[in-house]
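Moving on to chain A:
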Amino acid sequence: MEYVIEMLNIRKVFGNFVANDNITLQLKKGEIHALLGENGAGKSTLMNVLFGLYQPDGGEIRVKGKKVNIANPNVANDLGIGMVHQHFMLVDTFTVTENIILGSEPTKGRQIDIEKAEQEVRELSERYGLAVDPKAKIADISVGMQQRVEILKTLYRGADILIFDEPTAVLTPQEIQELIQIMKALVREGKSIILITHKLKEIMEVCDRVTVIRRGKGIGTLNVSETNPNALASLMVGREVHFKTEKQPSKVGKPVLEIENLVVKDSRGITAVDHLNLTVHAGEIVGIAGVDGNGQTELIEAITGLIKSESGSIRLNGKEIRNLTPRQITETGVGHIPQDRHKHGLVLDFPIGENMVLQTYYKEPYSKRGILNFKAIYDKARQLIQEFDVRTPDEYTKARALSGGNQQKAIIGREVDRDPDLLIAAQPTRGLDVGAIEFIHKRLIEQRDKGKAVLLVSFELDEIMNVSDRIAVIYEGKIVAIVDPKETTEQELGLLMAGSKRKEAGVSS
Partner candidate 1 sequence: KEEPKKEEGKASEFSIAMVTDVGGIDDKSFNQSAWEGLQKFGEENGLKKGKGGYDYLQSQSDADYATNLNKLVRNDFDLIYGIGYLMTDAITEIAEQKPDNKFAIVDSVVEKPNVASITFKEHEGSFLVGVVAGLMTKTNKIGFVGGMEIPLIEKFESGFIAGVKAVNPNAKVEVQYAGAFDKADKGKAIASSMYASGIDIIYHAAGGTGNGVFSEAIDLKKQDPNKEIWVIGVDRDQYEEGKVPGTDKSVTLTSMVKRVDVAVYDLATKTKNGNFPGGQAVEYGLKEDGVGIAPTTKNNVPEDVLKKVDEWKQKIINGEVKVPTTRAELQ
Partner candidate 2 sequence: MSENRLTNILVPVFAVILGIIAGAIVMIVSGYDPIAGYSALLYGAFGDRYYIGETIRQVTPYILAGLAVAFAFRTGLFNIGVEGQLIVGWLAAVWVGVAFELPKVIHLPLAIVAAAFAGALWGFIPGFLKARFRVHEVIVTIMMNYIALYVSNAIIRSVLSDQGFKSEKIHPTASLRSEFLQSLTDYSTLHYGIIISLIAAVVMWFLLEKTTTGYELRAVGFNQHASHYAGMNVNRNIILSMVISGAFAGIAGAMEGLGTFENVSVKAGFTGVGFDGIAVALLGGNNAFGIILAAILFGALKVGALEMPSAADVPTELVDIIIALIIFFVASSYLIRLVLMRFKKGGK
């Protein structure tokens, strides 16, 4: 059996914490090999070791049978190893081409030969079907294209062993399908791929074998054809996991959120939300399905007051809240789990405790006559940490030190605890493992069952289908259809999201 990569008994320790405990992973030539594990299981760490970003504290690495010492990413590049990182490694202010050639620039004299570079990028992108605009700035292109740039970076360097660290977490279903096709094409070209993903469906669809790790330890490697999602999930979590969250039929009450003819422009002044109408009632979860960039972000930011809208009306329990300040809107009874937890959700340098009162710090009992009451704040924090299973050494730990999943649980705890009439959840489970997803879905449904309105925005069709009571499809800033999840299919939704079909009947509701 020919292995292109062998990571044998790899051990990696951070301080006193063992992130990788004698993990073994062997990659065959021409296969797509999944690496599966909970958040914080040590997947990224293991791959960073392979890519030369970390040095292992034990074990050995062989590339094509030869023992190697990967001291830095340069060595990895030379060995033909390329990595698409979980958090994109792109320079926002550079063009696509500049990002791709960075570090091995073609030159003409002393100068970068940018025309030649663009030509090469264009050729490469055509050859692998990775559509990119070589002259576009990274900041101006979609997440999907950014990812294609990441892949091109590795191909440009001639990598034949590719590591994808959670590439699909940030993609829309369409983009995921495209990526799957790309990976298959790459394998046909003789490349080998390690794929990290939390989506078992994807593993079943494209992978040949899967290695499961749990809490830093290797659990084993299986052939995908000989296993199933349920088995994989329990292997990785160590217990039974339910994919389909159980829920009672909804008891729909009066309208809580009513949006009429809302118009919002994005930061570049282009109309992003275009005369949009939507109603969310008490006791229901409305899921917004749509391809990224169809106005979801602007819609939510307009409702929560983060940006100003042009015209229309937004009423909460009958009260007009359009263009009020975020504070006024929060106080009217809106909770918001933001899409970008690092940018909006948390003050990463504050302790968890202080983050837990980010919306309420100025109110009793946390503040009296302008003076903070730390006892009340940290009592509350301890209670939420307990209730929402936030894994942290203590409530004084900086939010920065928590893993993404736990940061997310903290935010959800904070928002749900305020018991808002309307809870807006934007991509609440992005990048989280199945266990954490299950937990968060339960919490959303709990809110609904308490008679609150929930507005869920997600690119994950699974999530939308599972959790929502009604699905509103957004396309080019308008709600183009309202469908019942029980009466629709992913195919139909996909078509609606692509704007190729309209379901006029539902629109007015």
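In the analysis below, a contact is a pair of C-beta atoms (placed from the backbone, for glycine too) under 8 Å apart; a residue touches a chain by one contact, two chains touch by 3 or more; residues count from 1.
As a selection rule, all candidates are chains of the complex that A comes from, given by their letters.
Keep in mind that what you see is a predicted model, and the values were worked out from it rather than measured.
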item: Chain A in this complex - touching candidate among 1 or 2; value: 2
item: Residue ranges of chain A in contact with candidate 2 within the complex; value: 304, 306, 325-328, 330, 336, 338, 343-350, 354, 358-359, 361-362, 367, 370-372, 396
